[in-house]
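A single protein chain has been omitted from the complex, and every remaining protein chain is retained in its original position.
What follows is subunit A.
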Amino acid sequence: MMDNHFQSCIPIQKEWDIVAARQQGRDFSKQIGFGAVDQARIATAISELARNIYLYAQKGAICFEYIEDMEHKGIKIIASDEGPGISDISRVMEDGYTTSGGLGAGLPGIKRLMDHFDIYSEEGKGTEVTIQKWLR
């Protein structure tokens, strides 16, 4: 069984780390007991976060954590970097907003894929995105 405080982090600095992070996220969510669809949702959210780190901040890390409360268990993922930060959060949360010619579906999409989404960013300091999903 998984112990309550299990946490693991994976550095993001090469393109291949994006694949490694989503594979690890999928394995981890499978261990917690998530089904195929939620595993895909979690792995996709991680892929989006890891790619944003790689594209916009060059390097950072993604940490996974097993979480539980009285009723359920779940997964918490924290993506952090010390990149340029985001000046206008409400703008990057709009569907289709992108500064890189992407689809601009990443951040608003992650929010829909997960149960909880929190973003903290300071210009010139970096960005931290925290997401959670509960097992139902």
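What we mean here is this: a contact is a pair of C-beta atoms (placed from the backbone, for glycine too) under 8 Å apart; a residue touches a chain by one contact, two chains touch by 3 or more; residues count from 1.
By our rule, contacts and distances are computed from a predicted model.
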In UniProt, out of "ABC3 transporter permease C-terminal domain-containing protein", "Phospholipid/glycerol acyltransferase domain-containing protein", "FAD-binding oxidoreductase" or "RsbT antagonist protein RsbS", the chain dropped from the view is recorded as "RsbT antagonist protein RsbS"
Contacts from subunit A to the absent chain lie at residues 15-16, 18-19, 22-23, 26, 36-37, 39-41, 43-44, 47-48, 51, 95, 102-103, 105-106, 108-109, 112-113
